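One chain of protein is taken out of this complex; the other chains stay put.
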Amino acid sequence: MNDQTLNLCLLFSSALFCIGLITTLSRSSTILILLGIELMLNSANINFIVFERTQPDVSTSHGTLFVLFTIAIAASEAAVGLALLIALFKHQRSVVIDDASQLKG
Amino acid sequence: MSMLPILQTQDPYLERLPLLLREAFTHYLPEPWHTLSNQLISIVVILSVFGLLFAILTLAERKILGHVQNRPGPNRTGFFGMLQPFADGIKMLTKEDIVPVAADHVLHLLAPVSLLAASILTFAVIPYGKNLVALDIDTAALYFFAVGSATELSVFMAGWSSNNKYSLLAAMRALAQLISYELPLIISWIPVVMVASTLSLTRIVSLQSGYSFGILPHWYVFTPWGFVAFALFMVSALAESNRSPFDLPEAESELIAGHLTEYSGFKYALFFMAEYFGMTALSGMAVSLFLGGWNAPSPYLTFIPSYLWFAVKLLSLLAGFMWIRATFPRLRIDQLTRFAWKFLVPLSLINLVTTAFWILSQNWGHLYFIPRLIITLILIVVPYILLSKKLGRGYAVRTYTYAPQ
Amino acid sequence: MTLSATYLSLIPLLPLYAAALGVLLPKKNKHFVSSLTIIAMATSFIISLFALNQALKNTSIHSTYNFSWFNLGQESVRIGILLDPLTAFMAVMVTFISTLIFIFSTSYMKEDENMKQFFCFLSFFASAMLGIIISNSLLLLFISWELVGLASYLLIGFWFHKPEAAAAAKKAFLTTRIGDLGFLLGILWLYHTCGTLLFYDHGHGILEHHVLASIASQATIFGLPLVTAIGLLIFCGAAGKSGQFPLHVWLPDAMEGPTPVSALIHAATMVAAGVFLIARMYPLMQADQFIIATPFHTLTIIAFIGAITALLGALIAGSQYDIKRVLAYSTISQLGYMMMALGLGSWLAAIFHLLTHAFFKALLFLGAGSVIHASHHEQDMRKLGGLSKSMPITFATFSIGMLALCGFPFLFSGFWSKEAIIHAAYEWPVSILPLIISLIAVALTAFYMTRLMGEVFFGTSRADHHHHTHENKAQMTVPLSLLALCAIAVGFIGTPSWPWLQSALNGTPVEAEGLFKGGIVMLGSILLVAGGIGLGWVLYIRNLRTNAHEEDPLETMIPGTFKLLGSRLKIDEFYTATLGKLNTALAILSNGLDRYVWDLSIQGLAKLGQLSGSINYAMDEEALNQGFNVTSEKIRQSGVQYSKAQSGETHGYLRVFAITVVILTLLIITLWS
Partner (left out) sequence: MNATLLITIGVTLISSAVALSLRNLIHSVLLLVITWIGICAFYLIFNAEFIAFTQLLVYVGAISMVALFAVLLTRVAPSTNQRNKQSVTRFIYALITGLSLFSLMAFAVLHTDSPKEKVEALPATVYSIGKALTEEYAPALMITGSLLTLAILGSVLLAAHSPQSKENS
């Protein structure tokens, strides 16, 4: 692929990352924060794939495998996170993340 | 796109007929358009064939159910009611499309469309015959189930968007069922991948060609693990396509129509169509994975073209679906999920182990074939007996989660 | 078939594994554990039979399997496994007797709540002993040696709730340690000299010719040859284990353990270890025979110590009332015989006697065990008696063992082995003393064994509580019968007319002589045996003891001597008086030093420290503290300030995190471009 495609893809992934970041920073709903994190992971995956396509190392597809593992991790992260969320909701009837601040110093 | 190689002269004429027809259409066009036109043609063909099949299926189902229940079934419209489905279609089209005021209009429209789109997309990778596959990709099976898993989303959309608590609860129930049965569905075909060591359906089908002793075809259903996997696959497929006895999502006689309560007119017809498409696609998948795809059951019957064989197998499976619907009573929701989680999932996991043993013992040679077979059977049958005992040991006491205790 | 190293190593490993598994298992399935250990033991018995078969194929070679255990610097410590006739015979004997004893124990320990533990210990013990036997390296041998010591400690103190048992266990452990100290020193010295501890290593082992020659040439500072010194040091270990004279005190007390343990320790394994060690190291031991310029030879010392022990044990045995103690002292005296035979230079006779003694002494102990078990743990001979009618099998087997031990002529195994030893003593050029002592000991042995028989089996029961004793179950009687069979049969594999065992052990065939090569000496010993038995008969069987409290006939005749002997020649008291006192004195001394010298100085230092501390304190109070107070106040306030950042607001943290990420990215970019 030519340079501009590469740059385009990299910009795309970084934009996705920043969208996820902004969500995580701004939204108050825990679910959305988790989804933002998922988005950041996705952008990382995109970079893996793109770089694998540009690198000359064709023997083993490390990028692909790494993305596979990342997806697995992301899935478990989502499962555990949302389960935690539900547990939190059962304790205090709210998913607003700032309400979970009993441990403040 | 692997419509090529077309000119395999050793194939009989009938075998090559569809491709030759397509050639007749496309060879007028300039060269660069060929791929595009080929794809368009295959899409059109698939849509028309399966649309027609859907029409016929509805009629056939009603007729079969009718005859099972000692009544003639629809026989007024046209010759033996042949035109009944078209009449139904016209009725559905002309009905008023009611959308609740408080509904989420976009999603309400989007739900059936996306469902139908997903279920149509699944047709792309099934090999209907020798060289007859719309999209011959390396990861066909994965594609099939990935796209198929998108249907759950539209069920949720339907339930949620109609802004009706009954629809929502029904949608949750339907989702619970779909998710529960997606596990055994997916795990049950992994043995095939383990043995074939590929995800491409054409490859899997071609691996099942050939006959031992010149009579017994090498279909995976004829191996112990393959048989179990096939059974698990079909049961899960019943549940996945909301067929009786697992048709709780829209149990006409108990719920109104489940998550389709607020749907009417053509949208409802779309859901209906999507259900039939899903059923057909899953049957096609079962045929390709276990029943040897388009391979003839016997080397002496290969003169019949492959797509006809595929059609025969597909139709027989669909007839089986209808027979089951006519025969079995409906399960209760707790029995349903219990069955999935306590029986199907463990059994399919055990089947994985069995298949692993089968693969590892491949080089035991003919002398040890009988012990190999016996060990495999033991590996399957013993867990089956134990699990079924455990399952049959009394039904779970119903627990009313939402009612006040 | 030829056994590879793995099979040989299975001989000790199987019991070890069985013991380990048994330890892991819960307490309740004790029967499983016992059968497991028995099966393991029997299996290694079968393996050692194969090993014997292989060793007898070519008796002159020592087939070894050496491997490097670990490396120290460029020194690699090598250990190995050895298979030669000596190993094979010992292994067969030990495994066979251990199996029988295990079977016996299943019935004997039935009602003990720690039965499982007991079997684990037994199995562990046997495996350690087998390790001693098959090891081809002094290091490995020493490790197994110490394991044997540990296991004996555990087993003797098995009924640890009895204070005597605990004390006896401690005593056995410590006494053998004293010997092992010498042993260890010897090993270190040997390693320092030779650079290896392997016995046979294709010409480089310590028992092989040119290594021995190289050692034999060296001398120590005392003008004592190096070989002699090392040999004596190693003999210390042997003396400790097999209860030779200065260190024999632990052995009678070890009777506090359960009777099968006594049988195992005194018949087959532990005490045999010392004799076996000397026999194994025999080339080293006799390496100084050819050195003229030496005050004494190793073997001479060994011979005299053995002789003393033999006499001592026999004397004391005649004056004990506890049936097991009598047997214990007889064991001591028999071990003395073996050691003497080694010292006299005929190790073949020693090993022969070791084997025969193993069988009949195991038989005697198990018989005693069966008596004790039947009579509800009554061990005092005065309270027993008249058991010959109620326990026929035990009586028969026990008397066979007794006759074997006495060396009753021609039929019993003890006779032949003892004859061999006496003959060796007769031919010894150095001194006549061993011959005399051994002859006396023969007579004494016959005497006290007859006494034992008379007290225990004849007459009427003198138990306080009149329960009827009855014969034990098959688990006890069958081993007894088997052992009785062996006690008779084993003798015939080493008779002078057919010295099969000697030839096998020696590697080169021993020429056969007439059955009566002993001639006059043999006649004398036979007469002495007859006299001993006769005296015993007159004193203890013709006029039987009627009640438990009437005094012993010997006591009436020679009260002083008898009392002295009865108190075991006051050797324990002597040790208490000398070593114990010394120990106490040292303790008091060190205590005083601690209390008054070191403590005083330390306290002085402490005082100094206190003084400076108080000065410091004053300075702080006056000068510094004010300043510190102010500062710490400020710090506290700043802490309060900071703690506001700890808002518990997740977004606050996230924001800080993100901003850090931004700054870091900025840093990286600026650094790279």
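Think of it as A, B and C in the order they're written, each chain with its own count starting at 1.
Note that a contact is a pair of C-beta atoms (placed from the backbone, for glycine too) under 8 Å apart; a residue touches a chain by one contact, two chains touch by 3 or more.
Every value quoted in this text rests on a predicted model; they were computed, and no experiment measured them.
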Full-assembly contacts of the left-out chain, visible side only, are chains A, B, C
Provide the residue numbers of chain B that touch the chain removed from this figure.
107, 137-139, 142-143, 145-147, 149-150, 152-153, 156-157, 160, 168, 172, 175, 179, 182, 197-200
Residues in chain A touching the chain absent from view:
1-3, 5-12, 14-29, 31-32, 34-36, 38-39, 42, 45-46, 49-50, 52-58, 60-61, 64-65, 67-69, 71-80, 82-87, 89-91, 93-95
Would you write out the residues of chain C that touch the absent chain, in ascending order?
651, 655, 658-659, 661-662, 665-666, 669, 673
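Keep in mind that, in the parts below, only the chains that are shown with their structure count from here on.
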Separation of mean Cα positions, chain B and chain A [Å, integer]
34
So the centre of each chain is just the mean of its C-alpha atoms; given that, what is the distance between chain B and chain C in Å?
78
Chain A and chain C, separation of their C-alpha mean positions in angstrom
70
Can you name the residues of chain A that touch chain C in the complex?
21, 24-25, 28, 97-98, 100-105
Chain A-facing residues of chain C, complex:
643, 646-651, 654-655, 658
